[in-house]
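What follows is a short report on a single structure.
In this view, the complex is presented without one of its protein chains, the others remaining in place.
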Amino acid sequence: MTQEKEFPIVNLISMPENPLKTIYAACRTCYSADYPINIWENATDNEKMLKLVKRVLASGHHSTIEHCQYVFTISGVSRACTHQLVRHRHMSFSQKSQRYVTEKGLFEYITPNTIKKAGFEAEYDEFMNKTAEFYEKMINQGIPAEDARFVLPNAATSSLVASLNLREFIHLANIRLCTNAQHEIRIMVKKMCDLAIEKDSWLAEYLVPKCEALGHCDEIRGCGRKPQKI
Amino acid sequence: MTQEKEFPIVNLISMPENPLKTIYAACRTCYSADYPINIWENATDNEKMLKLVKRVLASGHHSTIEHCQYVFTISGVSRACTHQLVRHRHMSFSQKSQRYVTEKGLFEYITPNTIKKAGFEAEYDEFMNKTAEFYEKMINQGIPAEDARFVLPNAATSSLVASLNLREFIHLANIRLCTNAQHEIRIMVKKMCDLAIEKDSWLAEYLVPKCEALGHCDEIRGCGRKPQKI
Amino acid sequence: MTQEKEFPIVNLISMPENPLKTIYAACRTCYSADYPINIWENATDNEKMLKLVKRVLASGHHSTIEHCQYVFTISGVSRACTHQLVRHRHMSFSQKSQRYVTEKGLFEYITPNTIKKAGFEAEYDEFMNKTAEFYEKMINQGIPAEDARFVLPNAATSSLVASLNLREFIHLANIRLCTNAQHEIRIMVKKMCDLAIEKDSWLAEYLVPKCEALGHCDEIRGCGRKPQKI
Partner (left out) sequence: MTQEKEFPIVNLISMPENPLKTIYAACRTCYSADYPINIWENATDNEKMLKLVKRVLASGHHSTIEHCQYVFTISGVSRACTHQLVRHRHMSFSQKSQRYVTEKGLFEYITPNTIKKAGFEAEYDEFMNKTAEFYEKMINQGIPAEDARFVLPNAATSSLVASLNLREFIHLANIRLCTNAQHEIRIMVKKMCDLAIEKDSWLAEYLVPKCEALGHCDEIRGCGRKPQKI
C-alpha cells in the first residue's frame, strides 16, 4: 500500500471559531452576576481568559470545556482500531459500512510494523490478495456484501467522520496516547491532538497521556516515562 | 422588571461554519468507498446535499447530525425553568451558581402571565421585595450565600451557557415546543430554534413540536393542533 | 462449528427483582405528594401498577423505565456483529480482547447462511483453517497477539458481558429486530428479549421492531410487515 506511510489520514474539518473565549464565557457564567452574553462580548484579553480557564481546569471543573466540539475525518485505520475507537461513548461517529459498501479489487489494509520487521510482509500481502479473491468470488456468486465481508480481516481499513467535545478529547488523549494503547489508535489520536494544538497552542498542556495528568503511571506494566504508583 | 418583555435573553454564540456540509459528509461516509476528506472537499452542491440529508433523516438515521454543536447564552429564565432544562442529559451546561454568587438588592425574577392577569402582580412584587430583604438581612449577619438562598423563590432568574448537538436540539424542540411544556422553556426553546433557522432555513422542518414529527398528538391532553392517537 | 446451531449464546445473569414495581414507584413519584418509599412499600396491586405504567409509556415519558438494568452474557457472535452492538452508547460492555487473549488452534467463527446455501461452506472452512495457521505461525515467531490478529476475519467470534436499562432495551429491540438488521444481531437481540419477556410477560408489547411501535415502516426498503410511510 503506497499511501500507507501517511496512514492514518486525519483532518480537522470543523471546530468552534474561538474555543478559549467560549470556555472563558462558560467558566465566568458560573461565578458572575453578569449576563453570559455580556461576558462573551466583553471577553478580549486572551491572557486573562487563559489564566482563568487554567485555574478552573486545575480544580477539576471539566464540564466547562464541553461547549467546544471538534469534527474530524479519519481514513486508513483498521477495523481493529475502529472497534476500539467507537467504544468512546461520548463521541459521535459516522462510519463507512461494510454492509452497504462492496469492496472492489484488493481492499485497503494495514500492515503492523512488527509483521514487517519479522519478515512476514510478503506472506501477509499474499494472504490479503487471496482473501480479496475469495471475497470477490462470493460477491460475484450473489453473496450479499454484508455476508461476504465475514472473510475480511481486522486489517481492512475503514473511514469515519468522528466528533467529540474538548472534555472527551482530553480523556481520549489521556487514554490513547499511553504507550500501552494500540499503535494505530495512538498515532491517530496524536494527529488529532496536533491538529487542535496547531489552532490553539495552549491545548498542548492538556492533550497528553494520562501519566502526565496524574503525575504517575497507573498501568500494570509501565514504559518508564513516569514512575509507577506502588 | 423592565426588561422582562424581552425575557428570556437567548443568543447563539457558536455553531459550525457549515452544518449542511458537515452532515452531508457524515451521511455519505457511511455509504461511500471514497475518503471522507474527499467527500468533504468536493461537496459544493447545496441542493444535492440537502436532498441526501433529508432522505437519511427520514429513515431515522439521526446519529449523522450529532456532528453539529450549537452553543447558546441564556439569561432571564427562572430556576423553575432551568431545573427542567438541565434534565436534558445530552446537553452541556455552565450555570450561574447561587452558592457562589451573592444577590445584591432585589434579585431578578420572572412573573408568570397568569399571575399578572389575575391581578396578583403588586402582591407578587411585594413578596419578592420582602424575600430580598430577608435574604439580604441573613447575608449581612454572616449566613453564607449557599444557605441564605434557601429563601429565594423558583421565580429568581438564572443564567447559563448551554450547548447541544443537532440531534438533541431536534429532540429538545420536539418536547419543549409542545403547548403542554412550561411557558418559559417553550419561549426559550423557540428563540433557540429561530436563531438556528435564521442561519440554516432548512432546519425549520425539523425544529418543531413532536406532534409535527409524529403526525399525531401523544399527550394525555392535546391542544388540537394535531389529532390525538386513540 | 458443531455448536453453531445454538449461536449466539445469550444468558440473562442479573436484573431487578421487580421491574414493574420499580417503574410504578418511579411513575407515581412524579405525580404524587407521597414519599416514594411509601409508594414503593404500598405497591402490591400488579394490575393497577401495569395500567399506570402502560399509560405513562404511551405518553412518551420513557425516563421512568431507566431504573431497570438487565445484564447479559453473550458468546458466539462475530466481531462484525459486536462492532455494531458497541455502537449502542447507552449500553455498558466488557468484551473479550483480541489484544490480550491469544487464539489457540482454530478460532471459533460464524458462517452466514447465505454462504452455506451457495455451496461455499467447504471453501470457507478451509479459508478459516489457513487463516488460523498463518495467525499461529506469526504468534510462534513472536508477533504480539494484538498484531497477529490483523489477519483474523470479521467472522471470528467474540464474547461480552453487556448491560442496558429498559429504555435502551426497547430502543435496541426497535432497531435490531427489524428485518433489515444484520442477521446475527437480530437473533441475539431476539434472545435477549425472550429472556426478559419470560420473566415479565407484559414486556412483550414493548420489545418489538420499530414498525410495531410506529405503526408504519420508515426503512427505505421494507419487508411488508407494515405499510411504508409515503
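Letters A, B and C mark the chains in the order given here, with residues in each chain numbered from 1 onward.
Operating definition for what follows: contacts are C-beta pairs under 8 Å (C-beta built on N, C-alpha and C of every residue); 3 or more make two chains touch, one makes a residue touch a chain.
Since we're looking at a predicted model, the values are computed, not measured.
Undergrad: Taking the full complex into account, find the residue in B:106, B:138, B:175 or B:214 that is in contact with the omitted chain.
TA: If we include the chain that is not displayed, B:138 is the one touching it.
Undergrad: Looking at B:33, B:118 or B:223, which residue reaches the missing chain?
TA: B:118
Undergrad: Which is it among C:66, C:123 or C:136 that touches the chain not included here?
TA: Per the contact definition at the top, the residue touching the missing chain is C:66.
Undergrad: In the complete complex, the non-displayed chain touches which residues of chain B?
TA: Residues touching the hidden chain, for chain B, are 78-80, 82-83, 86-87, 89-90, 93, 98-99, 109-112, 114-115, 118, 120, 123-124, 127, 130-131, 134, 138, 141-144, 146-155, 182.
Undergrad: By the contact criterion defined above, which parts of chain C meet the unshown chain? Give residue numbers in ascending order.
TA: Within chain C, the residues that touch the unshown chain are 9, 11, 13-14, 16-18, 22, 25-27, 29-33, 35-37, 39-40, 63-64, 66-67, 69, 71, 73-75, 92-97, 100-101, 103-104, 159-161, 163, 165.
Undergrad: At which residues does chain A meet the chain that is not included here?
TA: Chain A touches the missing chain through residues 55, 58-60, 210, 218-220.
Convention: only the chains that are shown with their structure count from here on.
Undergrad: If more than half of the interface residue numbers appear on both sides, call it same; otherwise different. Which is it for chain A and chain C?
TA: Counting which numbers both chains contribute, over half are shared, so the two copies meet through the same residues.
Undergrad: Would you mind reporting the rotation angle for the C-alpha fit of chain B onto chain C, rounded to the nearest 5 degrees?
TA: 180
Undergrad: Let me have the rounded angstrom distance from the C-alpha centre of chain A over to the C-alpha centre of chain C, please.
TA: Computed value for the inter-centroid distance: 26 Å.
Undergrad: Residues of chain B that touch two or more other chains: which are they?
TA: none
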